[in-house]
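Excluded from the complex is one protein chain; the other protein chains are retained at their positions.
Coming up: chain A.
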Amino acid sequence: MASIEISNAVKSYGAVDVLHGIDLDIQDGEFIVLVGPSGCGKSTLLRMIAGLEDITSGAISIGGTVVNELQPKDRDIAMVFQSYALYPHMSVAENMSYALTLRKTAREKITDAITNVAEILGLTALLERRPKALSGGQRQRVAMGRAIVRKPQAFLFDEPLSNLDARLREQMRTEIRKLHRRLGATSVYVTHDQIEAMTMADRIVAMHDGIIQQVGSPVEIYDRPANIFVASFIGSPAMNFLKGAYEVAQNGTAGIRLTDGSFVPVLPARGATANQAVTLGARPEHIAIAADENGENGGIPARVELIEPMGLSTLVHVSLAGNPVKIFTLDRPDFAVDSFIHIAFDMEKIHVFDTETELRLPPENEPHGPQTA
């Protein structure tokens, strides 16, 4: 097992910069998830760690050794591909033992390793089959097995679950986490699925346009997003955003005057000045449906546009002065579409973003946390 350090890594294809100076330290044994929309450079970064792409500038080291010039085969890492990339002309057992055979591992040792891993992954009965004769889920397991038998310095995963159906994906998510517990291997996991990121990561690395937006534990990223991008990308249903101007009263209380004139009180934001253009960010679960106009925090009237029952909860889509707002509630709604309700924002939980820089302006009482912007 090993740590991975990436310092100021840049990747360009010709004149196009795909990664703009990535800095990231991955601890030994950590499970890191790179998350971001398609095309943001996650795979490129992962492939640079693997040695499948040249590093334009900067350095990557694995276990303290700079690997920039090392071939993939000399980096001692294993990778699970989105397509699984199983060798079609080899049996499951041969697929899994290929790397060990190349390393001239003793026959009995290989057999032991394969038997052991096949048992862990439930592949024992399939060892003689060709990949062609396996289901998607089974192929995925073989790809995992091929990585595990090698006991590499680090595991790299490139969207390994995106070809599975939802139920299987959920199951494999848990299994991969359990495997990581058991093996304790440094892992870098790429996904565009923020739920995978939230549920699996020790630390999430949120990326956008070849730049790391924020690094932090899932809860940190969810509760204290560094900017509008991270806030909108992480969390489903997504955070609501409303534009307005920052206001401070004589007594020190603060709030945001929305474009329609309504006023939402917020905790005083660090660095915000009066009349500054700000964006209010509120997760659907941080907006309450007030019983009446005199509800908590006063209520802002909003028209109900759609009611989406989701079993456990209900998602209520409302229109607030023309802006769509989603509200998450555990109550069964007793109002109809097109009626007016009053909604109230949870002052402690909502966020203030600088509209221009898109950075979050944290409440004055929040401790200075480690945040990457």
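We adopt the following convention: a residue touches a chain if its C-beta (ideal position, glycine included) is under 8 Å from a C-beta of that chain, and two chains touch if they have at least 3 such contacts; residues count from 1.
In this section, contacts and distances are computed from a predicted model.
K.L.:
Using the UniProt record as the reference, specify the protein name of the hidden chain from among "Xanthine dehydrogenase family protein subunit M", "Acyl carrier protein", "Nitrite reductase (NAD(P)H) small subunit" or "ABC transporter permease".
P.N.:
Result for the unshown chain: "ABC transporter permease".
K.L.:
Which residue among A:A15, A:L102 or A:L312 touches the omitted chain?
P.N.:
A:L102
K.L.:
Tell me which of A:I4, A:V35, A:A50 or A:V318 is the one touching the absent chain.
P.N.:
A:A50
K.L.:
Of the listed residues A:I77, A:A113 or A:L280, which contacts the missing chain in the full complex?
P.N.:
Touching the chain that is not displayed is residue A:I77.
K.L.:
Kindly note down the residues of chain A that lie in touch with the hidden chain.
P.N.:
50-52, 71-73, 75, 77-79, 81, 83, 85, 87-89, 98-99, 102-103, 130, 132, 146, 150
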